[in-house]
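The block underneath contains the structure these notes are about, expressed in structure tokens.
Every protein chain of the complex appears in place save one, which is left out.
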Amino acid sequence: MNKLLFFAHLKDEAGAETLSIDVSGKTIAELKTIVSEQHGLTKIDSVMTAINEEFAEDDDIIQQGDTIAFIPPVSGG
Amino acid sequence: MNKLLFFAHLKDEAGAETLSIDVSGKTIAELKTIVSEQHGLTKIDSVMTAINEEFAEDDDIIQQGDTIAFIPPVSGG
Amino acid sequence: MNERYSRQTLFPAIGEEGQKKIRKKHVLIIGAGALGSGNAEVMTRAGIGKLTIVDRDYVEESNLQRQQLYTEEDVFEKMPKAAVAEKRLRAINSETDIAAVITDATPDRLEELVQTVDLIIDSTDNFETRMAINDISQKYQIPWIYGACVGSYGMSLTIIPGMTPCLHCLLKKIPIQGMTCDTGGIIAPAVQMVIAHQTAEALKILVEDWDAIRTTFTSFDLWGNQYTNIKIAKAKDDGCLSCGEARTYPFLQNENLMKTTVLCGRDTVQVRPPAKQQLDLARLSEQMQASGYQIKGNPYLISVEMKPQRIVVFNDGRALIHGTKDLSQAKAIYNRLLG
Partner (left out) sequence: MNERYSRQTLFPAIGEEGQKKIRKKHVLIIGAGALGSGNAEVMTRAGIGKLTIVDRDYVEESNLQRQQLYTEEDVFEKMPKAAVAEKRLRAINSETDIAAVITDATPDRLEELVQTVDLIIDSTDNFETRMAINDISQKYQIPWIYGACVGSYGMSLTIIPGMTPCLHCLLKKIPIQGMTCDTGGIIAPAVQMVIAHQTAEALKILVEDWDAIRTTFTSFDLWGNQYTNIKIAKAKDDGCLSCGEARTYPFLQNENLMKTTVLCGRDTVQVRPPAKQQLDLARLSEQMQASGYQIKGNPYLISVEMKPQRIVVFNDGRALIHGTKDLSQAKAIYNRLLG
């Protein structure tokens, strides 16, 4: 299993702060498609992702047990 | 093994932010004596402790693999 | 939509309903130093109905580095902090009823001050006052938010009577000989970080969003890049004398307060902590010297130059403050030095 962690407004869009889902073997890009289509997350394209608190690229592959965080950059100031 | 985590000035007193040491089976009170005598931590008596990010009392017993944090309350404002 | 608070009501967890609640509430801030001035400014800008701010000090030069309501002119005029705070806060928001009280926040004064209060924000610099606030909070069922900082390190805790443990559950007794801003220094970012936590919790309490309340003890070190949240639910102690079943509110009782007396015929105040202590004078002396103070001492006492005062600290925690007859000033100096 994997744990997904949603920050800020993504939490509201996903309806939960965390989600348990098995996505091991998939890439971050594939996971983005899944959460966008199945969990209603929008603008997921420009959201930063981290695997186990380390910055992740779209082609990084998720391992069993990994926690993936979705962190949307914002522009307000 | 156990991991000790020192906050604020305790870090300077211990000479490191973290310390690996086997103290499983001991109580927090016993650990306080150890770090006070062997690692030069003073005023350890009024320092708050947490086991795995949960508040711990002096008579709580440390398990194998636990992380113990030492958090000194301060009064400045 | 009132344009003034439009960005705050746009935030869904506050909204128009939350703003109406904020407008009806009364917040008491104890202390108008670094935390107090910052907390007061955020609360005033947020449109709190009434704000009471209490402080016994006047503005000093060394405050300007981190105490955000004050200017050079206030130092020059030796203005009381509460009075300057009141003036600036009024210029910021004329819709908020601001009351400044220039006094020492003793338990007796606190009991009078909290009578119409919905929330107490701790911005004091000593544990004696905090423990009194903690007892008052339980006695009158008023939430309070602990905040403190020294160096680049700080912490915050939200205490809701009947819902969370209290500070007495966690600390058991008043920590002694802690670091203070006068010995370990303080940087403004640590102050801002505590203010961020305290005021976020304050807004949650004011709009009554109980599910959002932080139930952990937060501490951080901005220079050391540390941040941790400790779960504290299980620290709730039924035998706690402040919030337990057989509560006595010990920190409101006279025998547990610091005693101050002007020594007859001398420009000196004696300060005596409520319980005998066993200070490590050698270590204290080392710390003070590292902080740049001139120290003389022997195994029984140390003498610290803090011009225009001189402080003599005995190993049982008692101290003589030479160069003043002002009881609350003497207590303030004692707290700044010994925490």
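The first chain written gets the first letter, and so on, giving A, B and C; residue counts start at 1 in each chain.
Operating definition for what follows: a contact is a pair of C-beta atoms (placed from the backbone, for glycine too) under 8 Å apart; a residue touches a chain by one contact, two chains touch by 3 or more.
What you see is a predicted model, and the numbers here were worked out from it, not measured in a lab.
Among the displayed chains, contact with the absent chain in the complete complex occurs for A, C. The chain omitted from view is touched by exactly one of C:T183, C:S242 or C:N315, namely C:T183. Only one of the listed residues, C:G36, C:P80, C:P107 or C:G151, touches the absent chain: C:G151. Across C:T129, C:T164 or C:T216, the residue that sits in touch with the chain not pictured is C:T216. Taking the whole complex into account, chain C touches the unshown chain at residues 1, 3-14, 38, 41-42, 45-47, 61-62, 64-66, 68, 71-73, 91-94, 151-152, 181-190, 192-193, 195-197, 199-200, 203-204, 209, 212, 214, 216, 222-225, 227, 229, 291-292. Take chain A: the residues that touch the chain left off the picture are 5, 7-9, 11, 17, 42-43, 46, 48, 50, 53-55, 57, 69, 71-77.
Note that in this section only the chains that are shown with their structure count from here on.
Note on chain placement: the centre of chain A and the centre of chain C lie 41 Å apart, centres being C-alpha means.
Averaged C-alpha coordinates put the centre of chain A at 35 Å from the centre of chain B.
Chain B and chain C have CA centres that are 26 Å apart.
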